[in-house]
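Left out: one protein chain. Kept in place: all the others.
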Amino acid sequence: MTLMQVIFLANALVTIFAALMMVTSRKLIHAALWLVLCLFGVAAVFGMLEASFITIVQIIVYIGAIAILILFAVMLTQNAVDDSYKGNRRWLMTGLVALLALGGTLLALFTWPKVASLSTALTTAQLDIGLIGQALVDPQGYVIPFEVSSLLLIAALIGAIYVGMERKGEEK
Amino acid sequence: MLHEWFYLVIFLSIAFLLPAAAILIAGLLSPRKTGKIKTSTYECGIETVGSSKIQFKAQYYLFGLIFLIFDVETVLLFPFAVAYQKILLFGVIEAVLFVLILAAGLAYAWRKGALDWH
Amino acid sequence: MIPLSWFLILSAILFIIGLFAVITRKNSIAILLGIELMLNAANINIITFWRYLYAPSGNLDGIILALMVFVVAAAETAVGLGLILSVYRRRKTVVADDLDTLKG
Partner (left out) sequence: MSFVADPVTFIIDWLQRVLGGWGLSSGWVQFILFALGAILLTVGPMLLTVGLIWVERKLGGRFQDRLGPNRVGPWGVFQTIADMLKIFTKEYITPIGADKVLYNLAPILAVGAVLGVWAVIPLSSTIFGTNINVGVLYIMAVGAIGELGVILAGLGSNNKYALLGGFRAVAQLISYEVPMVLALLVPVMLSGSMGLNDIAGAQKVAYVFLVPAAALVFFIAAIAENGRAPFDLMEADSEIVAGFNIEYSGLKFGMFYVADFLHAFTSALVFSTIFLGGWQGPGAEQYPILGFIYLMIKTVIVYVFLLGVRFTLPRFRIDQMMAVNWKLLTPLAMAAILVTAIVDKLTPGGFGLVRIVALLVSNVGLLLITNWLVGAYVRAHRARRQVVSGPRTVVVAPPKPVSEAQEVNA
């Protein structure tokens, strides 16, 4: 049990506990804040995988922007009825389905031969962010996803503004 | 690579423990005489009016939304900025196109009045 | 070092919890939270396979795919919350079951 494995297990426990609390907490604000804790755990997992750029992007985009937007939305719809989680009777059946699905995935996982392979050390040259930058822009590389993502972002921006803005007619 | 992040983990845990310890120590030093009136929520001295759930304007959501879109845009631009010295003019034109498309998004938001705080 | 399977087990568990949240929660914002969790689990898988199988050879597919997952998650949350808020403004409800006017 090397130090890294202990850290990974501790982090995994915290993340899974936060995810479970997110699903079962009654007040929506607590669910959103448990999600933030879960996102920190996922960022730590990325850190352990030595993807430093993705770790920082996860913290900035998910925790810095998406979680805050969700908290804004929760506050905007505060007066709506708080959904009583215990109320609906579907949760027992879906719990079973979920556990079955989990068992199935794990079973398929362990029959796959390459699963126990260990990771090899990365040289610092390979970790340079500049490589991602060059790949993002060079035509043989990933310039198509780079430009398409800007189109997706502007489409989401225009759509959400059009939908989100209060039209004059409904100021009742 | 990992020991740099390891230092950050130690640094952040100490950076969060320091104020927590200070607050705990101050908690021990300070008196504790809670009264009914003392712990009622403060509202400029008068009794609280109405429930503490108030209706927010949609403005907050719009600003959060525009911030989210521009945050993701900037994050995608950072690898380009790091590799800028090694990129030819053609790559720079692509990134300029990327920024211009999202500037059009900002112009749309400005035109529709989503940027004003009415 | 940490064997590959541990990461996959963690992401499978997170994905299943997200799926569970999407199915059982009635509040549409809680459903959105569940979707976020599922996207995160998928991201862990992507980065794990990139790190263990493709990083030594200098291949960057995994990182770019993970960035695209971030862009899609951001766009999806933005539009999803926009819809939920406009529905809330007109119908004064956020519960997903009440929105059945199309059922006819």
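Which chain is which? They are A, B and C, in the order written, and residues in each are numbered from 1.
Note that in this section contacts are C-beta pairs under 8 Å (C-beta built on N, C-alpha and C of every residue); 3 or more make two chains touch, one makes a residue touch a chain.
Computed from a prediction, not measured in an experiment: that's the story for all the values here.
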For the chain not depicted, the shown chains it touches: A, B
Contacts of subunit B with the absent chain, listed as residue ranges: 3-8, 10-12, 14-16, 18-20, 22-23, 25-27, 29-34, 38-44, 48, 50, 52, 54, 56, 59-60, 63-64, 66-67, 70-71, 74-75, 77-78, 81-86, 89, 92, 95-96, 99-100, 102-103, 106, 109-110, 115-118
Positions on subunit A contacted by the hidden chain, ascending: 3, 29, 33, 36, 52-53, 55-57, 59-60, 63-65, 67-68, 71-72, 75, 127-130
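Everything below uses one rule, namely that only the chains that are shown with their structure count from here on.
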Graph class of chain-chain contacts, one of line, ring, star, complete, other: complete
Winner on C-beta contact pairs when B-C is weighed against A-C: A-C
Centre distance in Å when subunit A and subunit B are each reduced to the mean of their C-alpha atoms: 17
Subunit A-subunit C separation of Cα centroids, rounded to whole Å: 6
Per-residue multi-chain contacts in subunit B, two or more chains: 58, 61, 65, 68-69, 71-72, 75-76
Residues within subunit C bordering two or more other chains: 67, 70-71, 74-75, 77-78, 81-82, 85, 89
Residue numbers on subunit C that touch subunit A, as the complex places them: 1-10, 12-14, 16-21, 23-27, 29-30, 32-34, 36-37, 40, 43-44, 47-48, 50-53, 55-56, 58, 60, 63-64, 66-68, 70-79, 81-86, 88-90, 92-95
List of subunit A residues in touch with subunit C within their complex: 2, 4-5, 8, 12, 15-16, 19-20, 22-23, 28, 31-32, 35, 38-39, 42, 45-46, 48-51, 53-54, 57-58, 61-62, 65-66, 69-70, 73-74, 76-77, 80-83, 85, 87-88, 90-91, 94-95, 98-99, 101-102, 105-106, 109-110, 114-120, 122, 126, 131-132, 135-136, 141-142, 145, 149, 152-153, 155-157, 159-161, 163-164, 166, 170
Subunit C to subunit B touching residues, read off their complex: 67, 70-71, 74-75, 77-78, 81-82, 85, 89
